[in-house]
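A single protein chain has been omitted; all remaining protein chains appear in their positions.
Presenting chain A:
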Amino acid sequence: MSFVQYPAHLSKSRLKSDLVAHNVELPPAGSKKEAYVALHLRHVDQTNAANFSSDDDDQEDVVAGGDPESAEELDPSALTDNDLKALLFKYGVKAGPILASTRAVYENKLRKLLQSAEEGESNEAENAVLYSDSDEEDVSEENEDEEKELVGAQEKKAEALEPNQQQSNEMETWSAPSACSYSKPEHWSRSSRDPGRDILKDLLPDTKTSPTGIYASPRRPIKGAAQRPIQYAYPDTPVSPTTLERREVQRRLVPVYIQVLVFFAVVCILFLIFVNVEDTNGVVDLLESLNQCPDGEDETRDAACGEL
């Protein structure tokens, strides 16, 4: 019965059934939970004898504090900041500063945790009553595993997965509500978005997650922007449009010949301008050279002039 470490965490009915299972005489019907807890500790938790002293101290402190573990009497809004923080820590939630703005959030969270714990316990109690001793252990162990794995697994994961510590804590606190029939699709969608969760499942295959057992998590890098591959850069335009563009340009380049002709025409014009700007002697020479052409070549001259 090593799974039972904190009897004060269990509900009264659970303690009752445990005592009955161990053939321990029940205290009078009107007894408080503390009586059941004490009996439970004495008779059931025999394997944890070494831890008894610390457990007892804790139990006494807890019991003296008005039995805050029993969910029915607990009111998160009546707790002090430190108590709230401590309780959340017991459920494996590392709370940040409890300020005016964050207090409501943490109270909410605690309520949800208490509800899910209650639901889990009531399921266990029903199973304990229905099933025989041997079955009871298995069934209650399975149900306990959900909760205890939360508490135990937190430390395991903290050691195993340092960079994902915060995220793994979130993961487990999410999976507990979902395992306890808390249908919150946003958890699944969120987890399906986050990468590396598959690693957690591989490491801890016993972890109960979604009821359907289906978990689709697309790969997605967790690291910073510098190391993040092309996530926020859009994929380059496919090659085909560029080749299409090239082809269009080539089509425009087809009239290269026209461009060449224009080029030469411009060269001729510039040459003429250059000649005109130069000394008039050059012009005269040109004119003389032109005049030297016999009249027989008037036609060619005209053609040349016409061309210009």
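Just so it is clear, contacts are C-beta pairs under 8 Å (C-beta built on N, C-alpha and C of every residue); 3 or more make two chains touch, one makes a residue touch a chain; residues count from 1.
Simple rule for what comes next: contacts and distances are computed from a predicted model.
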- [ ] Would you mind picking the UniProt name of the chain not drawn here, from "Golgin A7 family member B", "Mitochondrial ribosomal protein S24", "Proteasome subunit beta" or "Barrier-to-autointegration factor-like protein"?
- [x] "Barrier-to-autointegration factor-like protein"
Open item on the list: Of the residues A:Arg42, A:Lys94 or A:Arg246, I need the one that contacts the missing chain.
Closed with: A:Lys94
Task: Sole contact to the chain not displayed, among A:Val20, A:Val105 or A:Val129 - done: A:Val105
TODO: Spell out, residue by residue, where the missing chain touches chain A.
DONE: 94-97, 99, 101-102, 104-106, 108-109, 166, 170, 173-174, 186-187, 189-190, 193, 218, 220, 222-225, 228, 231-232
